[in-house]
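Left out: one protein chain. Kept in place: all the others.
Naming follows writing order (A and B), and every chain is counted from residue 1.
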């Protein structure tokens, strides 16, 4: 393999060249010990690398065994309950009409059911539900579960696909040329999958009249 | 100038690592495209589960309603499709559904929709649906584990869900995934 021409000697010892700001006391004893030093310096470098990366690996493995959060659906959680203190993510849809709110010691408590279509689990969460939380919509609750008790959630996330819609809208507009105005104004991205049970009731109520 | 092979090997490590990562990403992407993997899916597969219990009223003038019994007693595979007139991807899906309807009966479920809107929506360019059930409050959709519209399920005779798509269907998907399953069933 050809190496491009170099305008300097190939094997240079940095201890000799390359001026430095605070030139440390670098005496003239280098020639005798250079080989040794080079070897031991390389050893130092390799050792540091090895130590740092094995520490990182150990940390990762340790954290994986203790702080990985598994995702479970209601039917899974009921069929195979996790270890009591293990934090898991429970995902599913909020059963419409199941949300009950109470206040305990000035702290709001929300209790609702989450289902995956096969089983439902009651979730208890004290705190503010996210803005995008809707009955009949998907949620993910983070917390612990003990059989016979409600799922104790420390965090509730509402899943939303704000940006999923515009592309689909674009596709639809492209394919059909336009939306049909007879069906009304196209709903905004935020609304099409976030209609609540109440709104649906309202609609059916209105249409029945 | 000779270069020790150990050194060569060392320098090739990054490309090997990146290659492995890239391969993994490619695998994920291709299975995402097939619909077998959705990183945002938050429910278990509805597949190979018996039908949930439900009973839906029909849409007068467009199709009669149905329930668990009627759906499980059909002698042929049925595609159950959740739709809504306010859902624009559903508008886009209609063309494909009309084509599919030539091979396979499609039963629709209008999700959180007003009957008159649903009727107009369905009848505008010809309905692909044999039957239409109204699910005004979305409860049946919850029973089925639907997270949005459109979603489609392939129900085999005897009332087993054999296949499920949580996005709009297209002809290619239908030919590659759904048709073989219906042939098997027959």
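Basically, a residue touches a chain if its C-beta (ideal position, glycine included) is under 8 Å from a C-beta of that chain, and two chains touch if they have at least 3 such contacts.
We adopt the following convention: contacts and distances are computed from a predicted model.
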Which name from "Multiple sugar transport system permease protein", "GDYXXLXY domain-containing protein", "Peptidase U32 family protein" or "Cytochrome c-type biogenesis protein CycK" does UniProt give the chain that's left off? "Cytochrome c-type biogenesis protein CycK"
Among the chains included here, which ones are touched by the excluded chain in the whole complex? A, B
On chain A, the omitted chain is touched by residues 1, 3-8, 10-15, 17-26, 37-38, 41-42, 44-45, 48-49, 52-53, 55-56, 59-60, 62-64, 66-71, 87, 89, 101, 103, 106-108, 126-129, 131-132, 157, 160-164, 166-167, 169-170, 173-174, 177-178, 186, 188-191, 194-195
Interface with the unshown chain - residue positions in chain B: 1, 3, 7-8, 11-12, 14-15, 18-19, 21-22, 24-33, 37, 39-40
